[in-house]
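Report on one structure; see the data block that follows.
Complex shown without one protein chain; remaining protein chains in place.
Coming up: subunit A.
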Amino acid sequence: MQLSILTSITGLLVLGYILELLRRQQLREKYAAIWLAIGLLVAPLGFVPDLLDSTARRLGVASGASLVLFAGFVLILLVSLHLSWETSRLEAETRTLAEDVALIRAHLVQQGNYPMADRAADASAADATEAQVNS
């Protein structure tokens, strides 16, 4: 089997999967844009793996395949870094939200109309019921 068959099918499958995720609204546009651009760029290379050979030689890389491998690695690195950055931002937002919830709850408890569960009391009440049942 020729290498180009394997790579072209993989390229098309990945592109199709990204489009399908987008169609089902499982992927936010801001992330999808990056992936779609990557997919569109890589898919033609699947059909003609030698396309980059001349560019690769000019950059001092032995073959087009090596260049794609290198570029792919750098890209994955950047994408994971971007995800870590997004997570940090999300964590900061979640923290602020948690604080707001706690402040509002504390205010309501002080106003005297917010129920507060006492797990220890619940547990001892459960024990008492159990003792009654057993006796």
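A few points about this structure:
Keep in mind that, in the parts below, a residue touches a chain if its C-beta (ideal position, glycine included) is under 8 Å from a C-beta of that chain, and two chains touch if they have at least 3 such contacts; residues count from 1.
Rule of thumb we're sticking to: contacts and distances are computed from a predicted model.
Taking the options "Glycosyltransferase involved in cell wall biosynthesis", "Lipoprotein", "Urea ABC transporter permease subunit UrtC" or "Cytochrome c" in turn, only "Glycosyltransferase involved in cell wall biosynthesis" matches the UniProt protein name of the chain that is not displayed. Listed by residue number, the positions of subunit A touching the unshown chain are 95, 98-99, 101-103, 105-106, 109-110, 116-121.
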